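In what follows, a structure is listed as structure tokens, so that the remarks can point back to it.
Note that one protein chain of the assembly has been removed; the remaining protein chains are unaltered in position.
Chain lettering (A, B, C, D, E and F) follows the sequence in which the chains are written, and residue indices restart at 1 in each chain.
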Amino acid sequence: MTAKLDPKLKYDEALEQLQEIVHLLERKEINIDDLAGKVKQAKLLVDFCREKLDSTEEEINKIISPNDGEEKPF
Amino acid sequence: MTAKLDPKLKYDEALEQLQEIVHLLERKEINIDDLAGKVKQAKLLVDFCREKLDSTEEEINKIISPNDGEEKPF
Amino acid sequence: MTAKLDPKLKYDEALEQLQEIVHLLERKEINIDDLAGKVKQAKLLVDFCREKLDSTEEEINKIISPNDGEEKPF
Amino acid sequence: MTAKLDPKLKYDEALEQLQEIVHLLERKEINIDDLAGKVKQAKLLVDFCREKLDSTEEEINKIISPNDGEEKPF
Amino acid sequence: MTAKLDPKLKYDEALEQLQEIVHLLERKEINIDDLAGKVKQAKLLVDFCREKLDSTEEEINKIISPNDGEEKPF
Amino acid sequence: MTAKLDPKLKYDEALEQLQEIVHLLERKEINIDDLAGKVKQAKLLVDFCREKLDSTEEEINKIISPNDGEEKPF
Partner (left out) sequence: MLIFTAEDEELEDKRNIFSLHALNQSLERFIRDKFALKNYWVIAEITKAQEKNGHHYLELADSKDGKRVAEMSANMWFSTFNRVDNQLNGELRTIFKHGNKVLINVRIEFHPIYGLKLNILDVDPTITYGELEKQKKETIERLKKEGLYNLQQELKLPAIIKKVALIGSQNTSGYRDFLSELLENRIYTNFKVKEFSVSVQGDRAAKEVIKAIIDAQAYNVDVIVIVRGGGSKMDLNVFNGYEIAKTIAESRIPIITGIGHETDDVVADLVANKYEITPTAVAKFLYVRAGVFRNDLQTAFDSVLKISQQLIAANKDEFTHTSKYLVHYTQNLIREHNNLIKDSIHQLHIGVTELIESERSKLELNLSKVGNNAKNTIALKKSTELNSRLDMIHLLSINSIERSKIGLNNLAELLMLLNPEELLKKGYTISTINNVDLVNYDGELKDATLKTLSSQHLITSKIIDVKNHE
């Protein structure tokens, strides 16, 4: 669970996972043994989203003409 | 019973065991002959749990600070 | 009966024996010829119990305080 | 019969003898010539018992109080 | 016969003699000449007995009270 | 014969003598020559006996009560 996240993870899913962790914590449905793991997982999710949000998306420029790669140079 | 604790022991189990001992003590259901043994056991559990809490806390602090410290406060 | 106590005697058994003597006395079921002997026996039991309590307390103090003393206010 | 009592006499036996005398007297089954003798005998028995009680008490006080009373001011 | 009584006389014997005199008188087997003698005898016997009782009483009082008197205020 | 009676005379003898005289008189078997003597004798005897009885009574009363009179209120 503390493994790397799926790079295809969507924002929404990441946030959802994060909030799930919050709910678990709020409901105190987490035991101390798992706590650090969950926090780590939360950190990964946050970092993932942050990175995704802040990245300048050079790749996106490439991707942005995707279906028509050759057609339109945006 | 006063032997070293099982290193695979979970925090919750340890806490439960500890509280059981405390309840036994509270209800005075421990006899004097067993008292020292039980207290020893409790002490082991206390140490175990504390260590577990400390390490968890430390781990969480590590998760939070290192790459956060310099990075950005979002 | 007034001989040294069985070193394997349990605290609870000793206490029980002691209280039995007390009850015998309360019910005046001890005759004067046996009285001193019984009291002697009781004294032995008291000493035994007290010693056991003291040693238990000491042991517990050792368990609880030593590594705590400087560390944490348990 | 009014001679000194057997020093091996038990307290209970002495008491029994005493009560026998009491019963004799109560039933007025004694003649005047023996009366003083019996009373004397009774007195001896009483003194014997008293002494026995005193010595027992002393003995018990020696057993119980000395190291008890002052020892621990719980 | 009206002489002093045998000091070894027992109370009961004396009482018996007295009783005999009573019987003699009752059976009117005594003549006037002997009458005063018998009465005298009886009086002697009575005095004897009384003395015996007094002395016995005194003796008993001595037995019972003396070492009690000052010693213990029971 | 009409002289003073023998002071050693017993009451019973005196009474007997008296009765004999009375019988003689009754049977009138008395010699006229002796008659006055006999009568005198009889009177003497009567007096003797009476005196005896009185003295005996007095004596008895003295035996029983005198030292009692003031002493003990039996």
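As a working rule, a contact is a pair of C-beta atoms (placed from the backbone, for glycine too) under 8 Å apart; a residue touches a chain by one contact, two chains touch by 3 or more.
Bear in mind the structure is a predicted one, so any value in this text is a computation, not a measurement.
Touching the omitted chain from subunit E are residues 15, 18-19, 21-22, 25-26, 28, 30, 32, 35-36, 38-39, 42-43, 46, 49-50, 53, 56-57, 60-61, 64, 74. Looking at subunit B, the residues touching the absent chain are 15, 18-19, 21-22, 25-26, 28, 30, 32, 35, 39, 42, 46, 49-50, 53, 56-57, 60, 64, 74. Interface residues of subunit D facing the missing partner chain: 11, 15, 18-19, 21-22, 25-26, 28, 30, 32, 35-36, 38-39, 42-43, 46, 49-50, 53, 56-57, 60, 64-65, 68, 72, 74.
Methods note: only the chains that are shown with their structure count from here on.
Put simply, the C-alpha centre of subunit B and that of subunit D have 66 angstrom between them. Note on chain placement: the centre of subunit C and the centre of subunit D lie 33 Å apart, centres being C-alpha means.
Looking at subunit D, no residue sits in touch with two or more other chains. If you check the complex, the residues on subunit A that touch subunit B are 31-33, 35-36, 39-40, 43, 47, 50. Of all residues in subunit B, those touching subunit A in their complex are 10-12, 52-53, 55-56, 59-60, 63-64, 67, 74.
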